[in-house]
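In what follows, a structure is listed as structure tokens, so that the remarks can point back to it.
Note that this complex is displayed minus one protein chain, with the remaining chains in position.
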């Protein structure tokens, strides 16, 4: 089984060309799309979506991901083998968040042209390198047959939540298609900070005064906070888009502080 | 075989996470997307799309549908068994139109946690409840093993066409991606009313004077009416979008009256 994530969009022929190459090598392969609507060149977004989905697939699944602004350049092409999965794609940080949760066994740089298409374009390694390698890997070719083992792989740097003046400060990391604002503040960090004391969550000019459990709990047009299904603090509005109501965007700051220490004026817009 | 309809969009990881859960339970399962582009929380649209597609699938198909604004609240999770199919999703009316055409054998409220994921979030029952149940059902687990039989299920209320002052009055119920305006006026109701007499169809300021057979029959920029492939009266414009040309939206009134009784001024805009 192969999962498939790219920033190619679904309008063009790119995704289908890659699937054709895989299926020409292994017609019995099952290919499941994770997303092809990653914003063009947005490695961080691709890494986030992959990290949220990959672990629900069966052991042995090959996770093929191509968000590849450096295609044709000096970045390596890698195959990472973990205890449970394979990760295949450009070495540009796309696997950062998934590999944080995995036990990496070894990493191979793809160099064995025997498993590539015979002509390799400088612009579409997805089709010419990654797709055929995915196909052969699904047939049982051993990872080390695709190239030499290497000792490291690229990670993207990203803003982690931090404590500032007694506040836990994070940011909007992803906005889903419902308009939910998913932060970089994990459930664990949140509860270690809050110790289940009373607190306030601030985003922009909005203050949210407690954590709800589910989307339907808020009032109409009232932003609420909850721990979402991916384990991150999330800002949401009942039956509506928090993104639109709060005019929020990726990177917007989210601050959490104890209620007692609060001097902010509550503003409803 | 499982069909799959949600309002999750195709950008995010939600659809893939659910597929991963299903395939982890039954790797041989075929999953076919109906749509994931239902407008967020639009149960009526989900119900319409499902009702138009479900019957073309093989007998025994599991129709998994998750448009679920009340997730985590008091709404039930149900599995409906009909003579030919299974319908699985939240009990909020999503199966209203499909079940009008089906012979329901029994309905079960999902309560047996043995078939759920071990941790159930309050925000994503699609992944934690419905996906694993779909997986086990596809493996042959009996419907009644998932919970207790119940006697009723939710239906959405919606505006049916009605006779007013000698006119048949309906509305735009769905607008497809070509911009065709699909009404809630069924073929049968239409012909019972018209008795194949000469008639006029009014939408907004536009009058359409007869029923065509196919999209290509109209003139450029001329709205036409026909019975669409789903069996409903439809307003269309040749090689163009009726939605744009007529500035139409869902819920717009469509009136049908006999030509003889007509006092309207014909307006072309």
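In order of appearance the chains are A and B, and numbering begins at 1 in each one.
Note that in this section a residue touches a chain if its C-beta (ideal position, glycine included) is under 8 Å from a C-beta of that chain, and two chains touch if they have at least 3 such contacts.
From a predicted model like this one, the values you see are computed outputs, not experimental measurements.
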Sole residue of A:19, A:63 or A:238 that reaches the chain not shown, by the stated touch rule: A:19
Absent-chain contact - pick from A:127, A:200, A:214 or A:238: A:127
Where the missing chain touches subunit A, by residue: 7-14, 16-21, 23-24, 27, 31, 40-41, 69-73, 121-124, 127-128
Where the unshown chain meets subunit B, residue by residue: 1, 3, 10, 30, 32-38, 49-50, 52-58, 61, 176-179, 213-216, 226, 228-230, 239, 241
